[in-house]
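Here the complex is missing a single protein chain, while all its other protein chains stay put.
Moving on, here comes subunit A:
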Amino acid sequence: MQARKKYVLLGLCTCCWLLLFYWGGLQERLLGLITYRRGEVARPWPDWLDRALLPGFADQAELQNDGGPGDSPRQRRQAWAGIYKDSHCRMETCFDFGRCQAPSGFRVYVYPPEKSERVSESYRKILTSVAESRYYTSDPREACLFVLGIDTLDRDQLSTQFVPNVDERIRGYPLWNDGRNHVIFNLYSGTWPNYTEDLGFNVGQAILAKASLNTEHFRPGFDVSIPLFSKEHPQKGGERGWLVRNTVPPRRKYLLMFKGKRYLTGIGSDTRNALHHIHNGKDIVSLTTCRHGKDWEKHKDARCDHDNQEYERFDYQELLHNSTFCLVPRGRRLGSFRFLESLQAACIPVLLSNGWELPFSDVIQWNQAVVEGDERLLLQVPSTVRAVGIDRVLALRQRTQMLWEAYFSSVDKIVLTTLEIIKDRVYSHISRNKFMWNALPGGLLVLPEYSTHLAHYPFYYFNLGISPGQEFTAVIHATSPLVSQSQPIMKLLQLVSKSKYCSQIIILWNSEKPPPHRSKWPPMPVPLIVTDGRRKTSSRFLPHAAIETEAVLSLDEDTMLLTSEINFAFHVWRSFPERIVGYPPRSHFWDPVKKAWGYTSKWTNEYSIVLTGAAFYHRYYHHLFSHYLPSSLRALVDRTSNCEDILMNFLVSSVTHLPPIKVAQRKQYKEMPTLQGTKMAPWANPEHFTQRQECVNTFASWFGYMPLMHSQFRLDPVLFKDHVSVLRKRYKDLERV
């Protein structure tokens, strides 16, 4: 009995001990769990004891030798051209760079449309844009790029605008060359039910400029994705964005909106069919209708009637104006009109279109202007957009406007952007960087032939944190021969050269007589250069290589300015380097009787033009004037020997969207013609004035809108005409004018 008890007792104790171990273990695990959850102590990657002994991923000699020099590069390049064709096209394998070399450079040829050809409105606009661009050539031999005359915009076989037999026709073109160096524009591809990306003909090695491109079929660095635009899209100019002010707080009445078709079946229905889920009737309005297509009632479901009713309650335009974000879901195809519409309306697009290669994605940083959603995460969209802070809303919204006006507001801009993107690829070492494409005023107004250096442009000083240079170049436009030493130009030379900011003077000799000998000019403290303007008025704004400073002071030979006036204007220009800053103000106005623009030199309370007879501006505008503007406008200037200053104002205002700046009190910058004067100054001639009226209208029609803007102030020195001792005033001379 005793032995048994001892035995039992021993067993009991063992049990207890075992139990203890069991509990202990459990508790420890519990503890571990608790401390882990509480402290979030993540188990890091171990700090190996033998870390220092680990081998390198590659021997340095191996890295430098890199498996030897490889195959013959020449052979490899040839082999590539054979392998990487069609869907694998890249510029280096499918594009003939040889065609784009000097002397002709980047020229675009458009096949003349055949007589019987039906060309859609949109394609006609595209062709016009190419033909009016500065790259157009009518000679196919000097062309670098070719654009088809056949309308390839709508490749939906069910469409009335579908052009049949494209394949056979293009193969008949002697220049087709399997599509090399050709650009094919397309807006719609594929048809019901799959809407594939097939164009219905063999594109070969041609570059596709296509809307609704899918990333999978997009040949990176080769194709260009363009936006879908309607046939009402303007050829030129185009409407400005709808944002006129940055209201704070920036949120509008509705947070998010959508109004459009709901697809019950087929491609794209996954997303469109789910959109109604996020509708809350308050700040999120997502309206869908089933009523589209002929047999919609056949597919109709339980929601349809209610949805259709709700759909009619809201107006699309009103929603566009009053919503902070706009849903841009895919339709049957990836892109939709909605995209450009919301961009223009400053309604930040929220994209739900997986796999869409966004328009001009090569160059535009879309994540700064839109919210890229994911179709799979539709239900997260409301919380995502709610979380966007006010700073970001302000920035996104302004950026939609910037992009709209820079690249999308007209067919001209869309086509030109396409061409410029291709051109940047062809001359990759003289091309715009991403910053130029994405900052104001946009890539189209940045000509990389001028410079690839950001600091050489008038637009980026703030972004780079630098200020414009401390010196200027005076360019004096001389038209009358030099006969006496008391001529106004002599006085002007003296006054200009006295300015401490003047680094050089260029005299642009545009007289009938040959320029006088050097000794005829007075000695100068700064270099004096005389160049021949070949008697063309437009030569005034030629990008003379001699101009080394950022600032140009443009003067007429008979301009009267004091040195202190020049200095003051230069100071002001340094605060506004992207604008024209000068003395003689003029104004334009709309004449409702004549239904045309008018021009006035009368003294008024506002001005929109500052004449370049006495004005500062950035030298880059010389380059834009001579290379960006069409030769037809420059020809007009040369023919009439007039209006070059108005054209310059048009140009600068179209770039900046801002008026010029008038400085100080002086308005008359020339001596009034004396009655007994034998020779009338050209500007005193009434015909001269009518010409200028006409110019304003011609220019406005080329720009497609009126870029000039009015300003109501002028900038005076701080103590101008104040009741202070003159001794205190830095620009006291200005008060005596």
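Everything below uses one rule, namely that a contact is a pair of C-beta atoms (placed from the backbone, for glycine too) under 8 Å apart; a residue touches a chain by one contact, two chains touch by 3 or more; residues count from 1.
Here, contacts and distances are computed from a predicted model.
Taken from the listed names "tRNA-intron lyase", "Exostosin-2", "Integrator complex subunit 11" or "Tetraspanin", the protein name that UniProt assigns to the chain not shown is "Exostosin-2".
Residue A:456 is the one among A:134, A:276 or A:456 that touches the chain missing from this view. Within the full complex, the residue among A:131, A:175 or A:243 touching the omitted chain is A:243.
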